[in-house]
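The complex appears here minus one protein chain, its other protein chains still in place.
The block that comes next holds chain A.
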Amino acid sequence: MEALELARWQFGITTVYHFIFVPLTIGLAPLVAIMQTAWYRTGNERWLRLTKFFGKLMLINFAIGVATGIVQEFQFGMNWSEYSRFVGDVFGAPLAMEALAAFFVESTFLGLWIFGWDKLPKKIHLGCIWAVAIATNLSAYFILAANSWMQHPVGAIFNLETGRAEMVDIVAVLTNSTLLAAFPHTIAAAFLTAGTFVAGIAAWWMVRLVRRGDAETARDVYRPALVLGLVTMLVSGGGVALSGDLQAKLMFQQQPMKMAAAEGLCATEDGAAFSILTLGDLSNDCDGVVHLLEVPGLTSYLANGDFTSTVTGVEDLQARYEEQFGEGIDYSPNLAVTYWSFRLMIGLGAGSAALALAALWLVRRGRLTDKPWFGRLGLLAIPTPFLASAFGWIFTEMGRQPWVVHPNPDPSGVDGVWMLTARGVSTSVGPGAVIGSMVAFTLLYGVLAVVWFRLMKRYASEGVAATEKDPSPDARRDDPDDASDRPLSFAY
């Protein structure tokens, strides 16, 4: 393999891995903040116990998200230096803004929250977790602004003299139509992830306690958590679907090749069908594609809201791109990967939201359940939104290929700002260095994933009981100076 393929694999591995933890943090921080607010408002101990229980799980997860995030910011320069030179004037700005406006807030106030239980007045302490929750979401906005610009460059020009893209309108970059659809989609997916996580664990515990004869704790502590998780899942599931539809419509305009590939649509069609199952060979050749099962007209409807409209296929798009950008390059992404990642994203996401509906019915009007399959289903549901997010990113990034910066198709939009992925890779870094770093990251990430999973599992299986060893924050006296001799809560 050459440095290019290795660098692409490395980016894929480190990014998908990073994004296992990130959506849980983005969604769980606000949910923990809601739990703590409920405790602050009602004074009910159940919410304090839930805050501490899910707060600990959030912290275990947060650490690995932060650790793997550092790599993300460095590897553009390390493996993709030519890309960095080309886009830095535009792409660097949202990254720097993210650090200054969001990441500082997130990490500083998390420290205050972890160690501030005894030291801060209740209200300020509550403010700290909200600051973390808002900042993690703001962080996502800036990072998605950078990514959306790669999908659909705006607010920039190509400077022939310097040979790079240069920013002319920051507002356009920060209000990119792609971003305005991708942000709610990603955030809703993150809430779906965290909602499923909370609901899944609470469901398992509820069943377990009812079967053990402790229906009281099940009703008092876990049922409210379950309902909070399920409602989050339902609302965010709807949000994912709506924003996803919006995004797909934009994508048909902005990256028609990605959507044609997602549908396995080789030839241009009127009233194009939505394929449920398509087989193809792995040669990435249109000749081998066989549609087995499809819904007539649905792809056209998804593209334009009209069941009979025309959707351009891969072959025609290839001809169009060749005319515009030169021959000798395959402008279509890997068809099998794009097609399947798109379906897995939708299927796993929708499945997770559907589960929430069924579960809400089961626990309607104060009901509990002791059915073991319900508890097990709760646990089994937890990974589905994680996988949906991963496939979503694989789809959107692999579907953009062969471009790293996709050309903006709007003739009145930016001109000349595009880059093939092959041109973006570092020229001064040999395959040996990339393979060495890829092996190092993969091994380390593998070990950390195992440890992370064991920790999460261990703390989840301890339930709210794990929180009782902490000194009660109610012991906090009004004069914080008096607190100095008592044990540190949440201490390392």
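The rule is short, and it goes like this: a residue touches a chain if its C-beta (ideal position, glycine included) is under 8 Å from a C-beta of that chain, and two chains touch if they have at least 3 such contacts; residues count from 1.
Just so we're on the same page, contacts and distances are computed from a predicted model.
**Q** When one chain of this assembly is omitted, its UniProt record names it as which of these: "Coenzyme PQQ synthesis protein D (PqqD)", "Potassium-transporting ATPase ATP-binding subunit", "Aspartyl/glutamyl-tRNA(Asn/Gln) amidotransferase subunit C" or "Cytochrome d ubiquinol oxidase subunit II"?
**A** For the chain missing from the view, the UniProt record says "Cytochrome d ubiquinol oxidase subunit II".
**Q** Looking beyond the chains shown, say which of A:M97, A:V221 or A:L317 touches the absent one.
**A** A:M97
**Q** Check the options A:I13, A:A63, A:L138 or A:A215 and report the residue that touches the missing chain.
**A** Only one listed residue reaches the unshown chain, and that is A:A63.
**Q** For chain A, enumerate the residues touching the unshown chain of the complex.
**A** Here the touching residues of chain A are 56, 59-60, 62-64, 66-71, 73-74, 76-79, 81-82, 84-85, 87-93, 95-101, 103-105, 107-112, 114-116, 119-120, 164, 166-168, 170, 426-429, 433, 436-437, 440-441, 444, 448, 451, 454-455, 458-459, 462, 466, 469, 471, 481, 484-488, 491-492.
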